[in-house]
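Handing you this structure, nothing more for now.
Here the complex is missing a single protein chain, while all its other protein chains stay put.
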Amino acid sequence: MNHLAGELFRMLPFIVAAWLFVVGLYGIVTSRHLVHLIMCLVVVQSSTYLLLLGVGYKFGAAAPIFVDIPVGTPAVDPVTHALMLTDIVVEATVMALLLALAIQAEERAGSVDPEQLRIMRG
Amino acid sequence: MIVMQVAVLLFVAITGTAVVFTRNPLHQVIGLAFYGLVMTLMFFIFQAPDVAFSQIVIGAVVIPLMVLLTLAKLKVKEQGRK
Amino acid sequence: MNHQMRTALFLAGGLGFFCFYLWGLHGLPGFGHYPGPYGDIINALTVYQRHATDAVTAVNFDYRGFDTLGEEFILFTSVMGANLLLRKQKDDREEDPPLDRADGRIVPPTSDAIRVAGLALVVPIVVFGLYTVAHGQLTPGGGFQGGVILASMPLIIYLCGDYNAFDRVTSHLLSEIAEAVGAGGYAVTGVIAIFFGLPFLTNFIPLGQTGDVLSSGTIFVISVLTGIEVAAGLVVLMISFFAQALVYRKPGNENRRLP
Partner (left out) sequence: MNNFLPASPVAVPLIVAALLAAVNRHIPRRIADALAIAASSWCLLACLFLMIRSSHGLIVYWMGGWYPFNGAAIGISFAIDPLGAGAAAFASFLVVVSFIFSAHYFDSIGTLFHVLMLAFLAAMCGFSLTGDLFNLFVFFELMSAAAFALCGYKTEESGPIQGALNFAITNTIGAFLVLSGVGLLYGRTGALNMAQIGKSLGQTHDGLVVAAFVMITCGFLVKAAVVPFHFWLADAHAVAPTPVCILFSGIMVELGLYAVARVYWTVFHGALAEFEAQTRLIFVSVGVLTALVGAFMCFAQRHIKRLLAYSTISHTGLMLIAFALLTHGALAGLALYVLGHGLLKAALFLSAGMLLHHLGSIDELKLRGKGRDAIRVPVLMLLLALGLSGAPPYGTFLGEGMIDDAAKTLHYSWISYVFMLAGIITAAAVLRVAGRVCFGWGDDLDRSQQEEGETDEGRETSGGPDIPATMFIPTLVLLLLGIAMCFIPGIRTRTQMAAMAFTDQAAYQQKVLEHASPPNYETPPQESLVPGMVRGGISTLLAFLIAGLVLLPHPFRRGIAGFSGGVSFILRPLRLLHSGHIGDYVAWLTAGVAVIGGLFAYVIH
């Protein structure tokens, strides 16, 4: 039992990451509103934050800012943080494009329900 | 520290799930902004202040704002059709 | 496929994917046990090599500055793309946009207290934004974060004043030019290094004293350029979205009501 709890703890951020990925996809698949769908995509993306954050973390280590702490103090991985920053920008920009498309969908097709947006088929 | 980490991770999982299962976009956007705040907290707890800094402005302000503006536009259009 | 079939297909696939992903994640060393070496090397080198105390900024703007160049251009491209997608069509009917409120409801005018509070907020926000941009190499922050803070200034003006005030403080044209200058400047900074006989994006400016605002060579320059790009890019985005959603608040439309 203790072993299982330890294993769960060891994997916790990663389990949450996998869960968010799948649950976000579920939201996308079952969505009836484009804006809802786009927000679900944000949840999928946040899965990657958790993965990267969990990967780069070190127990008991400080943030990688060497102002108040001397060089050599154990610090968490700065590279994953840089990757996450990139990821966040990507998130915001893709959102902007998708929302612009959603506005145009309402404008041109008169609906934001994926059921009604099926002109491209066959 | 560890208790806080576990708590915030579970909190992220719950709020994320709630965002997906909120079907009304107007309610959902509030959930999303809250989710952004929870993520910010998580980044702070996991020693990522730089990321937390970005996340709070992007996740809790910029994205919800864009979504709100989109929803406003959609609503105007919908009313115009009726 | 109808809704049930789609959901069933997804649940089967999603469950499979979830298990598969967990199987892969199980091979990770467990959180809290970062294996290195990349981050540890950076942590050890960054203060000596780059005179920057914020390792994340050093990675972002120097060690992996090329990624950030791509990232800046993702932002730049998306802003351009949103401009393209939200452009006015020639055949767009000049429809009377209805108001976004129920018939007869009157929006209360913004109170003076809020206006004053908003104005009082603007100055510290700008100062804080500039501070964040300038101290990126020293403390958490940098061009990206500072840029977003700066971009929130017109937003506050909108929230506390109105769209007209927002319109007055933002210029679409200027923001677009500033955005292009920020993004292009980043690439140009990289090219300047070549004239010093160095590879693309290499530092060519004296590193200065660790802890100074003007330290860390190109990191500072790139951070400022990124700040310009991000702030201007977000303002352009906001203008595009506001123009979509808020046409009906422009002067002259003020008294129209739903038919």
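As written, the chains take the letters A, B and C, and residue 1 is the first residue of each chain.
Convention: contacts are C-beta pairs under 8 Å (C-beta built on N, C-alpha and C of every residue); 3 or more make two chains touch, one makes a residue touch a chain.
Computed from a predicted model, the values in this text were never measured in an experiment.
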item	value
Among the chains presented, those that the missing one touches	A, C
Sites on chain C contacted by the missing partner chain, in the whole complex	1, 6-7, 9-10, 12-17, 20-21, 23-29, 34-42, 45, 62-67, 69-71, 73-74, 76-78, 80-85, 87, 89-91, 176-177, 179-181, 183-185, 187-188, 190-191, 193-194, 197-203
Contact set of chain A toward the excluded chain (per top definition)	17, 21, 25, 28-31, 34, 37, 41, 44-45, 47-48, 51-52, 54-55, 77, 79-80, 83, 86-87, 90, 93-94, 97-98, 101-102, 104-105, 107-109, 114-115, 117-122
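Here, only the chains that are shown with their structure count from here on.
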item	value
Overall pattern in which the protein chains touch one another (line/ring/star/complete/other)	complete
Separation of chain A from chain B, taking each centre as the mean of its C-alpha atoms, in whole Å	11
Whole-Å gap between the CA centroids of chain B and chain C	16
Multi-partner residues of chain A (at least 2 other chains)	12-13, 19, 26, 57, 63-65, 75-76, 81, 85, 89, 92, 96, 99, 103
Residues of chain C engaged with two or more neighbouring chains	54, 56, 140, 144, 237, 241, 244
Residues of chain A touching chain C in the complex	10-15, 17-19, 21-22, 25-26, 29-30, 51, 54-59, 63-67, 71-72, 75-83, 85-86, 89-90, 92-94, 96-97, 99-101, 103-104
Chain C to chain B touching residues, read off their complex	54, 56-57, 95, 97-98, 100, 132, 140-142, 144-145, 148-149, 151-152, 155, 234, 237-238, 241-242, 244-246, 248, 258
Interfacial residue positions of chain A with respect to chain B in the complex	9, 12-13, 16, 19-20, 23-24, 26-27, 32-33, 35-36, 38-40, 42-43, 46, 49-50, 53, 57, 61-65, 75-76, 81, 84-85, 88-89, 91-92, 95-96, 99, 102-103, 106-107, 110, 112
